[in-house]
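Then we have chain A:
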Amino acid sequence: MTVHFPYLGLILLIPAIGVLFNLFLGYRWGRGAVNFVAPGVIFAAFIIACWGFAKLLAMPPGSALAVTLWPWIEAGRFHVNVALRMDALSAVMTMIVSGVGALIHLYSVGYMAHDEDYARYFGYMNLFTLSMLVLVLADNLLLMFVGWEGVGLCSYLLIAFWYTNPEFAYNGRKAFIVNRIGDAGFLLGIFTLVYALGSHGVWTLSWTGMQAHREILTGIWEPFGVPVATVAGLLLFAGATGKSAQIPLYVWLPDAMVGPTPVSALIHAATMVTAGVYMIVRLNFLFILTPSAMEVIAVIAALTSFFAATIAIVQPDIKRVLAYSTISQIGYMFLGVGVGAFASGIFHVMTHAFFKALLFLCAGSVIHALDGEQDMNKMGGLWRKLPITYATMLIATLAISAIPGFSGYFSKDMILEAAYASGHFWLWLMGIITAGLTSFYMFRLIFMTFHGASRVDPHKADHIHESPAVMTIPLIVLAFFSVVGGWVGLPKGFLWGEAFVRFLAPVTGEFKATVAANAITLSALALATTLIGLVLAYLMYLARPELPGKIASSAAAFYRMLLRKYYVDEIYRTLISRPLFWLAGPALARGVDQHGIDGIVHGTAFTVDNSGEAMRRVETGNVQHYALIYLIGVIAIGAYYVYLVIG
Partner candidate 1 sequence: MLIELAIAAIRAIVMLLLVLNLSAILLWFERKGSALIQDRIGANRASVLGLGSRLGLPNFGLVNTLLADPIKMFTKEDFVPDGADHFLHGLAPFLALFPVLVAFAVVPIGDSVTIAGHSFDLVPANLNDGVLYILAAIGIGVYGTALGGWASNNRWALLGGIRASAQMISYEIAMGLAIVALIATYGTLSLQTIVREQGGVWFGLLPRWGIFIQPVACLLLLTAGMAESKRVPFDLPESESELIAGYYTEYSGGKQAVFMLTDFAEVALVAMLVTTFFFGGWQVPWLYRDGFHLAGAFVALPYWAVVVMGVISFWIKTVFFCCLQILIRWTLPRFRYDQLMRFGWKLLVPVGLLNLVATAIVVVLAGS
Partner candidate 2 sequence: MTPPSWFMALSAVLFAIGVAGVLIRRNVIVMLMSIELMLNAVNLTFIAISRALGSVDGQVIVLFVITVAAAEAAAGLAIIISAFRNRETVYADELNVMRW
């Protein structure tokens, strides 16, 4: 059942007004107005999203709210509308994006209180949220692509927010370019779908339209000899690896840490990186047709998850640890998606949104308190001075480490169980190990930051203070949801059990287990590895602080490899960037452009110059001469037709 619900447009319109206000009037109306408007519009969008969600709950399962705003592209029989659609999946995503986004905006009011460029910042933040809302509410693939590109643009704008620092600007560009590579895949995926569907006379890209004709996609595509769905699925997944930071395109995300910390929170929790997961879940009817592509997704996800976690355990920078943890957690999500448990992926998106936003905001609070210090080696023992930050960050850490009762536990458990039950034993094993690594690096972060002896620069030590209320309130709210957010997806049999999965089932379909699994055993194994990680972290960073250094020196090569992130940046630079630079510089710019093309241009100019010198005698200035020439032309054309008529 689809219900016309025009207020969906407001979810986009109100933030759009916020964008325009902040960018064009923000400086004129002053900081107070911006501080009110920027979080306000997102919060308003959240309220409307909640309204829509409430309507959805009241309707039978499988219902959706929809509105067609205006026709967008009309090219022959191919037509695309600017249309919005809110079903169970997009309702959940909209609420996450707008809700968590609103809290991050609120937090930003305090975090950016001393920045000169507040209006530009909030304008971009609003635009970022707006783009993500377009992405999740879109009714068709093309409109989703608009949002997809919008978040890419905004990530660039915000990562390079302090653009006067050349390194920051460079990192912004890096994020943008890496995203472009993925987007190319996404576009090719769209083209594939349009081509495949169009050649069967189906000229639509809307979810419902494509789903209704999905049997077309199982057809073999001649040039490749594989089903259309596989080609399209892999291309779209290539887009997802860029946006959601998976191997091989994850390299931009750690470098994106140079933006303001709330931006990182927004990118990691609410808006950008979950777009890939959402897209694949949204297109689950397509991916379900192509087991091979699903297999690729699952393997890449598990590998990403594992390797990102290994990198995270040695990073000294507090935000980089969190960045790699994000990559690792998104790997989990894709793992769930890749093995066919789409709902579990979205479930993890939700819980992750809560605790990862919280982690970043807490890290921001710490950095704020330490005047921009990000190196954990220069922290320690802060828990007395930052009690709220400490408490909330501890909750988030417990959540991400999947301690039972906290939200992360339910979602991660569901994914791992699905991985095992679908027969991917090795992937499950990697997931389990990653879970141990996760708890290790997260508690390493906690212990290095808040416990032990203070290593803070003495100059800064005396004015460390807790953040203002406008920053701590979002922390507390998020901490609350980091605990209870997972309770909507209790394991089967407990209380309302699996309510979340059942809510999403009409969109995502049911997960079908192929291997019998004992949920309790699996859960216990995961918990065991988690606790091992916790204990190891305690041993190495609290009980015996000298151990890490020894290990690092005894396995120096390995340690350095982890510290340098498996040399991936260096490899990319050597294999891709350098040849491209050579091609652009010496080869094309000097060789082809200066000698070849410029020669042609100069030659053309020379020819034109000289022939013009000869031809200008025709310009007598007497209009009648021109008219005569014109008449001769008319007569010549007429003569041709006379020839046609007579001959």
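Please note the rule applied: contacts are C-beta pairs under 8 Å (C-beta built on N, C-alpha and C of every residue); 3 or more make two chains touch, one makes a residue touch a chain; residues count from 1.
As a selection rule, all candidates are chains of the complex that A comes from, given by their letters.
Values in this document were obtained by computation on a predicted structure and should not be read as measured data.
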Looking at the complex, which candidate is in contact with chain A: 1 or 2? 2
As the complex stands, chain A meets candidate 2 at residues 616-617, 619-624, 627-628, 631
